[in-house]
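The other protein chains are all here in position, but one chain of the complex has been omitted.
Going by the order they are written in, the chains are A and B; count residues from 1 in each one.
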Amino acid sequence: MAADAATNFVIHLGSFWLPRQGSTLAPQVDRGFDLALYVGVAFFILVVVPLVLFVWKYRRRRAHDVGKPTGHNTAIEIAWTVIPLAIVMACFLVGFRGFLRASVAPAGAYEIQVTAHKWAWHFQYPTGKSTDNELRIPVGRPVKMVMSSQDVIHGFFIPEFRVKEDVVPGSYTSVWFTVPKPTQTLLECTQYCGLGHSGMLAKVIAMPDADFDKWVHQVKLQGSPVAIGRGLYTSKGCSGCHSINGTRIVGPSFKGLWGTTSHLSDGRNLVVDENFVRKHILDPRSLPVTGYPQVMPSFKGQLTDEQINDIIAFLKTVK
Amino acid sequence: MSDSTTPAHPERSAPAHPERSRGTAAGTNYLNAQRGIKSWLTTLDHKRIGIMYLVSVLTAFLLGGIFALIIRIKLLFPGHYLITRAQYNELFTLHGAIMIFLFIIPSIPASLGNFFVPMMIGAKDVAFPRLNLMSLYIYWVGAAMALLVILIGGVSTGWTFYAPFSEGPDAGHVILMTVAVFILGFSSILTGLNFIVTIHKLRAPGMTWFKMPLFLWSIYATSLVQILATPVLGITMVLLALDRGFHIGIFDPRYGGDPVLFQHFFWFYSHPAVYIMILPGMGIISELIAVHARRRIFGYTFVAFSSIAIALLGFLVWGHHMFVSGQSVMAGAVFSFLTFFIAIPSGVKVFNWLATLYQGSISLRAPMLYALSFLFLFTIGGLTGIFLGMLSVDVHLHDTYFVVAHFHYVMMGGTVMAFVGGLHHWWPKMTGRMYSEAWARLSAILIFIGFNATFFPQFILGSRGMPRRYYAYLPEFQGLHVFSTFGSWVIGAGFFIMLGYLVYSLKAGAVASTNPWGAASLEWQTATPPPTENFPVQPVAEHGPYDFEEVVAAQAALEGSAS
Partner (left out) sequence: MSDAITPPAPSEKSPSAHLEHAPPAHPERSRGTGFHVAHHFSSAEVQFDANKMGVWLFLVTEVLLFGGMFCAFAVFRSWYFPAFVAGHDLLSKAAGSTNTAVLITSSLTMALAVRSAQMNRKGLTLGFLVATLLFAATFLVIKYFEYHEHWASGELPGALFGHPYMNLKLSNPALAHPLRGESLFFMTYFVMTGIHAVHVLVGMGLITWMLVRTSKGQFSSRYYSPLENVGLYWHLVDIIWIFLFPLLYLIG
């Protein structure tokens, strides 16, 4: 899925090394990166240039040459201990200051609850609205993510915003950022979480404050059942495991699935109809399809009956 | 460099030393003293054990390398290609686990260390030869279990085994793999214990601590880390297996346990373990630079003590792998602060090596080429460690390809370069044959170029936001991935050429002299290959390990009289 969905996502480059700066935290992080880069390049030159010079100048000319006797020089030893020490301490301070700023969210930040599960992101807004695999945020206001996982550890990473934090089951972690202008970018899962790890992406949309307010208060989704079903297919994470073009990701592709006979590993052969799909969504273990790992999560409590109907409507159209 | 600049091999021109040609009774050495598989499997000779270890770890390297090549081929294309997600996850897990636990941790100490530690201090064997053999058998058992895991369907947790993923249904044969790692840990402990006692108790008369070759200092420091850190890995693996098997709840949040605690346990071992990997490599580099530049190491004591400093500091920084794991800001700050101190003793080493090259007499034979590669690549690897040690920068770089590039630069560019450099350096002593210098230089250059082509683009990938352990990736990353994959083929070519000429040299290489490089440490002062008890008579260390003048002068005189 990542492959086909990926076409919707881009990380825009800001410089040769780094993505563009999408949040107010980014410039500070990038200054740290640049400092490390300068220090790195400087010391690299300091090592490699003499290296090449010496190798050329002191190359062995006759078989029985030996090097000059080695002297001893305490002053120089101290110099190359103390000077790098001073430099790395500077690096520490710069990194620490940036980190402190990034770890304390300003009071009154707009809070969004993030729930990660294999292999999708669920965002819950204060109004009761929720989205899946699509994070919408208001521009110009500090936004705080309060994050927790339902299963294993995931990682919340928005490269353009320079934020990353693990999403841990059994406890809460958080990140915050302020996005100065409307933009679209990508959220990636950075903590290895299994088969769907590389497909655990979400779209990040920063909207003008007023538009966001309007959007977040409008709770009901609209559209034809098929369209809603298609939306749920991506937003609820079905697409992480089921393709609609026939390729096998984790589970069977939905292409042409409707109405076929499914072979279960307990020997039953059942037709993929309304009941079958409904049951499979709510309790996948009760209908184990042969030839696939039993990893589909139950969506009980996460999909309403109406939404399941919409998914079924959509499924029928995937030929 | 032309061949005329290198010490000639008397054996090649004139049979001046008939007693050293194989087969005659006088030419008895550790290889032909006894014959048959059984004599190898039951040997207590540290040299034979070292050779068996060498073959074993190189086999592991080959296997891990082949997995890496497959990973790289998959990454030619962003989407589904060649292998499935599940296979990909198993491949990088096994690649990492094999490279770390079966290859790089035992690599230098157990093979070259086993062979040369006793010889360099003028001893007949390690302190506990039986334990030494036992550690090899334990290694084989652990390796066999790891192979079994591969055969019965793999494991896909990443080499870090993070809980609770590793306790879930889709992680594969985790328990078997943790048992294998536990067992391999024992083997590592036994090796370390043996070396500490050997270095303390079995030094030849005159061999004071400061007359020891620097390789021994670094092996000593490594052994300390092995002894102090590995037990913690052991208990971690036991706890993980119990938690997965019986749900005792220690790492499982469902029962109040803490997954982050697992990470603390794991890195408490695995960060010091990166110094188990690099320190022996640094020791080899000291030898290679001194011998092939024929100059006493500049700042011997600083280099010696920096090994100990690295070993000890290494215990204080494990939390730098967990800056974004949800540990407290305070913990992050302390770990970051301490991390930077490790740069200092590492820098001391690098600068002292440079100062040794200055005014040396540098021969560009293969071992030196690898030493120079090490300096180049390790410096890049270490300096990118500074990016990662900076808190705010690591937030962006953590778990991206930047980290992947960092650790390949230090492990492959550092340790592996030192290992193969040392392998070439001591090859004549171990096998009695010379490898082909021309081919060796070719493969050194191929590996150097291929390595940079493979891993430098990964820094760029990582800082641009490409996460690691991704089967599929965004199309805009494809260019750099393709470049990286091409690079990996060049590395592969380099290593396969190496395998070829090394094996060929066993059959048809020129017979090596006692001391082809004009080195001054004790292992070069006995016959090539060495006799079973290393030295026919107890050697006495009268000179330092890097006093080349006399050795080289004597060689020159000898050659003058021979011709």
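Keep in mind that, in the parts below, contacts are C-beta pairs under 8 Å (C-beta built on N, C-alpha and C of every residue); 3 or more make two chains touch, one makes a residue touch a chain.
Remember, it's a predicted structure, so these values are computed and weren't measured experimentally.
Student: Among the chains you can see, which ones touch the chain that has been omitted?
Tutor: Answer for the hidden chain's contacts among shown chains: B.
Student: Among B:141, B:176 or B:242, choose the residue that contacts the chain missing from this document, as touch is defined above.
Tutor: Checking each option in B:141, B:176 or B:242, the one touching the absent chain turns out to be B:242.
Student: Tell me where the left-out chain touches chain B, residue by residue.
Tutor: 17, 19-20, 26, 28, 44-45, 118, 122-129, 131, 189, 193-194, 196-197, 200-202, 205, 227-232, 234-236, 238-239, 242-243, 246-250, 252, 254-258, 261, 265, 268, 514-515, 520, 522, 524-527, 531-533, 535-543, 547, 550-551, 553-554, 558
Following the convention adopted for this analysis, only the chains that are shown with their structure count from here on.
Student: If you average the CA atoms of chain A and of chain B, how far apart do the two points sit, in angstrom?
Tutor: Roughly 34 Å, centre to centre.
Student: Quick one: in the complex, what on chain B touches chain A?
Tutor: 1, 4-8, 78-80, 84-86, 89, 156-158, 162, 164-165, 168-171, 253-254, 257-260, 293-299, 302, 323-326, 329, 332-333, 336-337, 340-341, 343-344, 347-348, 350-352, 354-364, 372, 375-376, 379-380, 383-384, 386-387, 389-396, 398-400, 460, 463-465, 467-476, 518, 546, 548-549, 552-553, 555-556
Student: Given the complex with chain B, which residues does chain A contribute to the contact?
Tutor: 1-4, 6-7, 9-11, 13, 16-19, 28-29, 32-33, 35-37, 39-40, 43-44, 47-48, 50-51, 54-55, 58-73, 76-77, 80-81, 84-85, 88-89, 91-92, 94-103, 151-153, 155, 157, 159-160, 162-166, 168-171, 173, 186, 188-199, 247-250, 293-295
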